[in-house]
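Only one protein chain is missing from this complex, and each of the others stays in its spot.
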């Protein structure tokens, strides 16, 4: 693991997710660039001192030389490091699970696409919401034509934790996520807008062609956007809207997707992830439940316990880790980049960066339409 | 009443609404331009034969001359007649309740603004959703600063009844509403988009300054838009999104408004109109109920029965009629145009037409930004 | 109308309900036994002075002699008068719509059963919740075997308005409803418990055979029960629970019915009356909506406006009045007691009284089982 030292949020989530199915062991880490904090974190996490690094490059080099070196690295640093860390490990032959957004520039993103294509090493970007069983069910249903050709996509991701200027209070998460030097040019657009974008494309299978984006900063003094409104045009004629906000009081983590097709619709919300609304035009709406009747293969294999016992965020996250472990098991000795899988790969990561960059540019140009070339 | 003959939908709603509080009697009507249908409708509704007209102009003339002539006319025809009917009665000195959109062109709209301004006769446009008690409560709360300055407005109005080409099946409502000759250039934008627009401005008190609209026709062969997606810029810096659709399976009449301010938010849905969600940043969300604790004056005076006994669409509609009757009671003998009231007046009607026209033009120009000059 | 003078609640509801479909005119009334209040009420309601009575017996006599005498009387007095008022009018040949509970003793109830049976005059007890379209839909579905043989019935009716000793504050509704001299021996059991009981039998078609009831008075000083918990045994083996409470904070008028059969279940809540949950075992739950797809005849004919425009309490109440008007139209000149109809009749009224009395007796005996002999 690189990043995820004491005080970090997402690192702990990754560790629980990895532990859930007993498929991983945490044996090495560069938890912090600060030596004291790195050591303390390693000790707390039971990592041997000799494998507790303060420099990720050193770790990549050292681990790739060990006989018992790591099989996979989790990249959980602030955004601006994602590219260089992932690159270092891939070049050292180590497969990687990388946090989103994959990079902060398009050039870096394309660089990783090229690198993964060349090394054919398994690589996954943590669009973790794709791990929810009913998200996968929705994708499977759209692909099977259950709602007919998709016409309209409404996706939103609303939070309220940045309603005030939290970054000035010393809150670590708020501080780096609103600092362009750490998070990149995008604030809300990168932090959660790309999740919404990825979810929409993942479930519908549609390709976004053009965007018209209005990014706003509502909290005085903030240096990045905290509200995002985007019109989307998809290849084939479907239309969409995307709203992401971190200044929407009353919303905790309200990622919500609705898809409308010629014959029906699907609706899913992250805060009640065990329900999927399915409407067939001219019939009463049905509530499909995780583990309940009528589920397809994708959802069934992504769930651990019977219906009615709610699964949540950690279980969905753990599905990413479990699927990645399955990839490694299938290809224990080497490249596996082309193995089919539901995991968001380097291309999905790059598309999301492309979306983020296009949205920022569109907004700067006064919210005009921009192409999202493939 | 002009329009609302046999087979019509909204005419019957107006009649129930007018009857609810026993403040009106239906004594004259031009229910249809077709003589047979007009007479049959009149008979069914208990209107004297001599006051059952086939021509609205004749009715305006005749009724304004009678000593017991009508006090108010309800204009419930297809859109393209609104302007000329309203005009005929206003010029004859008769006050009017007019269906929305008030007119199909901006010129007609401004003409009515001028006419009402000049005659100072009471005039109301049926943005009936403003009659819901909790919509008025929300407006009052925003005005009182309960959520602070408004930053983000998300409004949507989704239906599914035009998912297929219903207009080809002989369904009367679908036929005229998708016929530009009857409904005007706007389909979904005029029919329900203006409701969403009006609701957003009514509750927030904000003035929309610019729009960027994408109007789409998804059903092959349809001659008007059936899906509407708009970015909104409000005076003062607030930002909004508006989605209206008549091809969204699983939605019946899903008008939904969410408003986010510096200190809190409000959320309301027309299909569950007896609940208003109120979040104060940093506190648990509260569910305010119609008739329940914590209501202000506007909501309290707009409700008829105790909390927990749901009120619905007809009661909200009846509030429009009741308020209009109150206006007449206050100004029995003449002009009352400037009386303060919560009723949507001719200016609100004109603003919605302005929005509709701007959205159509924006969309035709490829979804570019257009001003909505006041 | 007898009762329903100024300050009353349910009288106004009856008047709106009667007006909704333009099938009734209010022409006479004994709105209060107090002369001043009676006159003032009559004047306010537009009833001629000569037909404004202070004595219901006088009214029955006078009206039955007039050529233009009333066709129907609405009995909306406090409970203890129901029997004598209904009797007076029935004996004078006037049909009646009577508030619930029909009487306060079993003897009185049986007396009315005999009287209606003998006169064969149309008579309806205001179990108004049976007027909701989706309640009728549920009844039709159970009867059609959609959920198979019923096994379990869970019904509840919770309110919170008597959580404190409101009757001491001068609140008129609280005062008479908690006064045994006005309301009868039952408090909560009579006021809302009988609604829940009636709803359960109406929808399931089951006959309650035995009850075991625990009636409690939680508010110190109160003279009637304010919380009711009952186990139910139905003929044929089904089992049920009934909970009614007026001291349940957070509940406004939460009447809720759930029915479970061999093959499926149905669920309905009065506060969201436009939705009916339908589960077929082994299939996702469906949400049936008022006016939406899949409705049967009973629901369709009990609704006035399209789906998605919520109907509420007043519309359901108006269905009772409309159905009663239909009865009179079918049998304009006389007896109609045996006409088939969905209206709760004198037998249903008597069964509810029987239930109420049995529950009171069971509770007094320490919550033991008692028969509810037919």
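Note that the chains take the letters A, B and C in the order they are written out, and that residue 1 is the start of every chain.
Simple rule for what comes next: a contact is a pair of C-beta atoms (placed from the backbone, for glycine too) under 8 Å apart; a residue touches a chain by one contact, two chains touch by 3 or more.
As the structure is a prediction and not an experimental result, all values here were calculated from the model.
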Residue in contact with the excluded chain [from C:63, C:99, C:160 or C:348]: C:160
From A:99, A:311 or A:348, residue that would touch the chain that is not displayed: A:311
Contact with the hidden chain (one of C:199, C:212, C:316 or C:372): C:212
For chain B, the residues touching the chain missing from this view: 278, 282-289, 292-294
Missing-chain contacts mapped onto chain A: 9, 12-13, 15-16, 19-22, 46, 159, 161, 251-254, 270-274, 289, 291-292, 304-315
Absent-chain interface as seen on chain C, which is shown: 147, 151-152, 154, 156, 160, 163-164, 212, 214, 216, 218, 227, 229, 231, 233, 239-241, 243, 245, 247-251, 260-265, 267, 277, 279-281, 285, 366-369
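Simple rule for what comes next: only the chains that are shown with their structure count from here on.
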From chain A, the most remote chain by mean C-alpha position: C
Central chain (by mean CA position): B
Cα-centroid distance, chain A relative to chain B, in whole angstrom: 42
Distance between chain centroids, defined by C-alpha means - chain A, chain C (Å): 55
Per-residue multi-chain contacts in chain A, two or more chains: 285
